[in-house]
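Removed from the display is one protein chain of the complex; every other protein chain stays in position.
A and B are the chain letters, set down in written order, and residue numbers restart from 1 in every chain.
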Amino acid sequence: MALDEATMRKIARLARIRLNDGEVKPFAAELDGLLGWIEQLSEVDTAGVAPMTSVVAMKLPQRADRVTDGGDAAAILANAPETVDGYFVVPKVVE
Amino acid sequence: MSDNLIQGETGAWEVVIGMEVHAQVASKAKLFSGASTAFGAAPNSQVSLVDAAMPGMLPVINAECVRQAVLTGLGLKAAINLVSVFDRKNYFYPDLPSGYQISQYKQPIVGEGVLVLDLKDGGQRAIAIERLHLEQDAGKSLHDQHPSKTYIDLNRAGAALMEIVSKPDLRSGEEAAAYLEKMRSILRYIGSCDGNMQEGSMRADVNVSVRKPGGPLGTRCEIKNVNSLRFVRQAVEYEARRQIELLEGGGTVTQETRLFDSGAGTTRTMRSKEEAHDYRYFPDPDLLPLELDAAWVEKLKAGLPELPDEKKQRFVGDYGLSAYDAGVLVAERATADFFETVVDPKGKKRDPKQAANWVLSELFGRLHKDGKDIAQSPVSAENLGGLLDLLADATLSGRLAKDVFAAMFDSRRPAADIVAERGLKQVTDTGALSAAVEQVLAANPTQVAQYRAGQTKVIGFLVGQVMKATSGKANPQAVNALLHKALG
Partner (left out) sequence: MTTEMTLTQARAALAQRKISARELTTAHLAAIENAKVLNAFITLTAERALAMADASDARLKRGEGGLLEGAPLAIKDLFCTQGVRTTAGSKILDGFTPPYESTVSAKLWQAGAVMLGKANLDEFAMGSSNMTSAYGPVINPWKAKSGPAKGRDLVPGGSSGGSASAVAARLALGATGTDTGGSIRQPAAFCGITGIKPTYGRCSRWGIVAFASSLDQAGAFARTVEDTALLLRAMAGHDPKDSTSAAIPVPDYAAGLNGGVKGLRVGIPKEYRVDGMPEAIDKLWVKGAEWLKAGGAEIVEVSLPHTKYALPCYYIVAPAEASSNLARYDGVRFGLRVPADDLIGQYEATRAAGFGREVKRRILIGTYVLSAGYYDAYYLQAQKVRARIAEDFTKAYERCDVILTPTAPSAAFAIGDQLDDPIAMYLNDVFTVPASLAGLPGISVPAGLDAHGLPLGLQLLGRAFDETTVLRAAKALEDAAAFTHRPEPLP
């Protein structure tokens, strides 16, 4: 199998999703199967083709430099699992 | 450059430094949201739904941030990329709400440029700029508010930053600090960043490595968030010594991110950055490529203000100032403007060297003592010019002028008012001075004899005596002439 368990664990770690020991193998197998199927894309001759950067043919719109938002800390914090004095709170991070 | 080498036990080492300056773009609203960028607000009060990465929120770019980035690029004599792309840099951190930072990776808005470093010895060195790109700032994590919690404030999250990356062209802590200072000067001239390092508007990550002179580049460490010129010097010096000691002790330098501890003046491994990173950059599908109009860029270029290097050159060429004086005067646009107002108010040209001296020594000295900057100067450029006029037409002697300046500084009034009020007008009338000269000659026969015996230097003493006798109001040139005549 091309996608081994160590790689699977590494990817899960990058994605911040904990996998149980029992989940690693099946996920690795499924992903490996998908990657094998996806592999066929390499058949397509894409020499000189620019990768698609936008679906719509338009220019990036720009907005004026005006303060139009913010000023409502209560709305920003309303759904948070934990807050103190207007701050979001997480377990201590060691820098 | 040899004086930049550091002596270790095994010989000389060369320090190689590259800088990444993060400068907050001077804009009212954030890069991709309409929340305010003002400093010092209550936590999470300047946060839009976009900044908090609420589900379904989308970025829309702030035109002013684009304009400022292009202006800055032009100020750094850099290539402006008419097409640039915003990418997502993916990593998890609580002050990065969306789990990715919108940045520019492969196609930045500004390409290669240059920054001229003014060296201590009066020389200059060009430091190559690799790129400038626009990106979002992160929020602020407070680690010291609670023993087991970190508090998050997103007010800064999403503010526009310009990341300006140099090539590894710097060779000492001194140079690194000078680079940062010059960068700050340019950004402030352009108005694209207020350069306030205390408030975090400008921060530097410093990449440091050491090598034997002429040898291959060593492994570098990145020192994060160094936020003053002094700290840059300290951080580089400490880090270079650390790496040299490590290498000379038979160890190797590990490529890593380190944090500068400003209290201790040391650097240490950043635990949060220990894990190998894989940022998974890809073009942000919520945004399209940023396309700039070439004519628009040209228009910005034409409207660029005169920048410190050009101004310095002009001050040396047009005003005959020394490179050093010119350099100090142009470091801040406000100072340079002040100086030019003193020298050259419409049509009236004052002595530039004298003006420079007064600005640099008297004015700066007093401002420094009072902890004020040029914008807060109680003596306006117009009033300082007025004082210089009174010197030029011999109304005031140099000594009197200093007294008048002090009074101007305290009272904010023009020189002429103070002179009139205190009767400080210099005495140039020959008749009035002759009496004082005769008195002094009579009272100092020894010095008169010495002069006549050929010790002509003694005349200075005699002039001083006359000045004293007239409470400093006598015109020194007139006194000099009268004495010479009397001593014949």
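Note that contacts are C-beta pairs under 8 Å (C-beta built on N, C-alpha and C of every residue); 3 or more make two chains touch, one makes a residue touch a chain.
On a predicted model such as this, the values are computed, not experimentally measured, just so you know.
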Options B:Ala12, B:Ala42 or B:Leu58, residue touching the unrepresented chain: B:Leu58
Chain A residues touching the omitted chain (full complex): 3, 7-8, 11-19, 27, 30-31, 33-35, 37-44, 46, 49-58, 60-61, 63, 72, 75-76, 78-82, 88, 90-93
Absent-chain interface as seen on chain B, which is shown: 49, 52-61, 88, 90, 92, 94, 97-100, 150, 152, 278, 280-282, 284-288
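The rule is short, and it goes like this: only the chains that are shown with their structure count from here on.
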Touching residues (chain side chain A, partner chain B) in the complex: 14, 16, 53-54, 56, 58-73, 75-77, 84-95
Of chain B, residues touching chain A in the complex: 27-29, 33-36, 42-52, 60-66, 85, 92-94, 141-143, 145-154, 259, 270-272, 278, 280, 283, 287-291
